[in-house]
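Before I ask anything, let me first share the structure, which is written out below as structure tokens.
One protein chain omitted, others in place.
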Amino acid sequence: MDDKLIIGGMELENRLFIGTGKFPNKKIIPEVVKKSGSKVITMALRRVDLNSKQENILDYIPKDCILLPNTSGARNAEEAVRIAKLARAMGCGNWIKIEVISDNKYLLPDNYETIKATEMLAKEGFIVLPYMNPDLMVAKSLVNAGAAAVMPLGAPIGTNRGLQTKELIRILIEEIDIPIIVDAGIGKPSHAAQAMEMGAAAVLVNTAIATAKDPVKMAHAFNLSVKAGRLAYISKIAPEKKYAEASSPLTGFLNE
Amino acid sequence: MDDKLIIGGMELENRLFIGTGKFPNKKIIPEVVKKSGSKVITMALRRVDLNSKQENILDYIPKDCILLPNTSGARNAEEAVRIAKLARAMGCGNWIKIEVISDNKYLLPDNYETIKATEMLAKEGFIVLPYMNPDLMVAKSLVNAGAAAVMPLGAPIGTNRGLQTKELIRILIEEIDIPIIVDAGIGKPSHAAQAMEMGAAAVLVNTAIATAKDPVKMAHAFNLSVKAGRLAYISKIAPEKKYAEASSPLTGFLNE
Amino acid sequence: MDDKLIIGGMELENRLFIGTGKFPNKKIIPEVVKKSGSKVITMALRRVDLNSKQENILDYIPKDCILLPNTSGARNAEEAVRIAKLARAMGCGNWIKIEVISDNKYLLPDNYETIKATEMLAKEGFIVLPYMNPDLMVAKSLVNAGAAAVMPLGAPIGTNRGLQTKELIRILIEEIDIPIIVDAGIGKPSHAAQAMEMGAAAVLVNTAIATAKDPVKMAHAFNLSVKAGRLAYISKIAPEKKYAEASSPLTGFLNE
Partner (left out) sequence: MDDKLIIGGMELENRLFIGTGKFPNKKIIPEVVKKSGSKVITMALRRVDLNSKQENILDYIPKDCILLPNTSGARNAEEAVRIAKLARAMGCGNWIKIEVISDNKYLLPDNYETIKATEMLAKEGFIVLPYMNPDLMVAKSLVNAGAAAVMPLGAPIGTNRGLQTKELIRILIEEIDIPIIVDAGIGKPSHAAQAMEMGAAAVLVNTAIATAKDPVKMAHAFNLSVKAGRLAYISKIAPEKKYAEASSPLTGFLNE
């Protein structure tokens, strides 16, 4: 099948991105990554400590994955830029997920600081994936600022509430030419499938996998549901109808 | 994984059942069946004509599948029973999906006639899967009547509107001990995943596959989404939360 | 405005029916009834004790209201019929709301026993309003059995979950010629408005009023919302659109 997702010049064979936070036990991360099929893994830079003798989150990420360090902890564009540069200097590569958050209750992003950070980092050669509150005008600004994709939230981080912002995301998918990756709020495989059926390019899932009772199986479930949603999008979903239509012939069977 | 679905003494390895109506071209049915992974295939008896020199729907169904002829066209219990017996006599086996429908606009089932037909056919050794309007008391009666599973509708047949009766189906899953198979209304893989995440034992899909632009890919999509939903159910989905919870450490990163 | 609701030959000026259960203090019931505007009041017969020296629920119901005793406690048609006759004998009039319930967890009605009770009581001259699980075929049977209206549930009694069965109720409204009164599950005025906007003839509310912090104000809120929903239905609601349409002229204002 010739349905490639290309971001930052890389061809990605899997449309599920996963995060590494909240796992009860880091040792299961390699198996989670494997079953998820994911090739793009996000982690907070803070967890990456190359000098430490303690275990490092990077130890658990397969070498063939793209690292997507995030700027979690940044409260403005400058801090995000500093974290991004630090990440690159530490060998995490040049992909960066921008998170600029100053609201500690809902962890909602600051779209304008995010635009600023995107612009600065894109100029410095980063592949920039900004986390955003879904907003068409902001998405257009992010495209102009050089974002490689935009990552609108479905619901606040960690809430598992699904696509609460579905209508705004639908508009982004319709109007924006770079990939739309739904991030945050996805709590079940059906949510991920729904995003993909709408035409999202990919989804990022962390909490729903990490806090499931069986994270490995749940990673597998998301892997399948993302593929299912993408296949359905490509296969063109038949429209909803108001009245019933028989799948089987209905009348006269016994009277003939 | 030891997660078996057993109906009528048969162990089913796939929880997607598919129908054979509405396909623009019957020749693709074998490929659809293959990609769907389905081992239980429903068809209207009318399409089965063993004496015909014309092509027969059975010709397109792989031999390792269980046939689930339906009584489409029956307007009461007696007609359903006659069709079921005819199906068995014609070599379709002893599985039967009861459809008793006298409403031609919404094709909604007649629960009461369905109970009667279930009772009569179960006594005659059929494996009976009745299509029903979701209703806890009726489901209990169907269990008492000898149903092997119950098939509540998500929305009227062919409407692709998803789980409009979700709350009533949820109650059936919680209260009824035989398998609940969601039938009718499932229009997208995310709908199927949602049913499975709730604990449905299986889903039956026809229109959404048959009327997709690419039925073979769509069959594959449903195959994956049903597996995804089941895996999620088994892995125990984490609950929804009102407030956000960081996946990544949030504060003080640059200040340390 | 010439928009009358006629049930059992009575012209009802208000489309909100209310129940009398669960109030923390019965003394507020007269004020609740007044603010609700309701002229049809339901109560469990058990609460009606004409011989008692203790307070009686009927003492709190204004004399100009129609009493709608319900058969709560009945587990089959016969018990419902006995309770109905008892109610009439006790002077509660000839309106009866049939509730036949044998499920103690979800309190879901038994549609078939309800049909039987409806038929028996209609023949005896009762004005019969059966509580039902929404089901088109059953509603047709209830019409044939002589029901004066049908009362489909929106969600299980007391759950405040709104119109979970919206699609099934919509079909009843479209197909059934007697009044459809949505009963059970209505938890907020917006739910009541939604039912009325769809074309329901009336709604019955109990828990949402009785368990609000201020039941009198909440009764007033439901009174207004039911009127609002009915007025909207009569005024013909404009359809939803996918794309925006300016309310105000948009372009060129400053350039002219």
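A few notes on this one:
The letters A, B and C name the chains in turn, as written, and every chain counts its residues from 1.
By definition in this document, a residue touches a chain if its C-beta (ideal position, glycine included) is under 8 Å from a C-beta of that chain, and two chains touch if they have at least 3 such contacts.
None of these values were measured; they are calculated from a predicted model.
Under the touch definition stated at the start, the shown chains contacted by the missing one in the entire complex are A, C.
Screening C:29, C:45, C:61 or C:117 for touch with the missing chain picks out C:45.
The chain not shown here touches subunit C at positions 19, 21-22, 43-47, 70, 72-74, 79, 82-83, 99, 101, 104-108, 156-161, 187-191, 193-194, 197, 206-208, 210-215, 217-218, 220-225, 227-229, 231-232, 234-254.
Residues touching the missing chain, restricted to subunit A, are 102-103, 105-106, 108-112, 133, 135-138, 141, 155-156, 161, 164-168, 171, 175 (touch as defined at the top).
Quick note on the criterion: only the chains that are shown with their structure count from here on.
Distance between subunit A and subunit B, defined via averaged C-alpha coordinates, is recorded as 32 Å.
Distance from the subunit B centre to the subunit C centre is 34 Å, each centre being the mean of its Cα atoms. Work out the mean CA point of subunit A and of subunit C, and you get 46 Å between them. Of all residues in subunit B, those touching 2 or more other chains are 105-106, 108, 156, 161, listed in ascending order.
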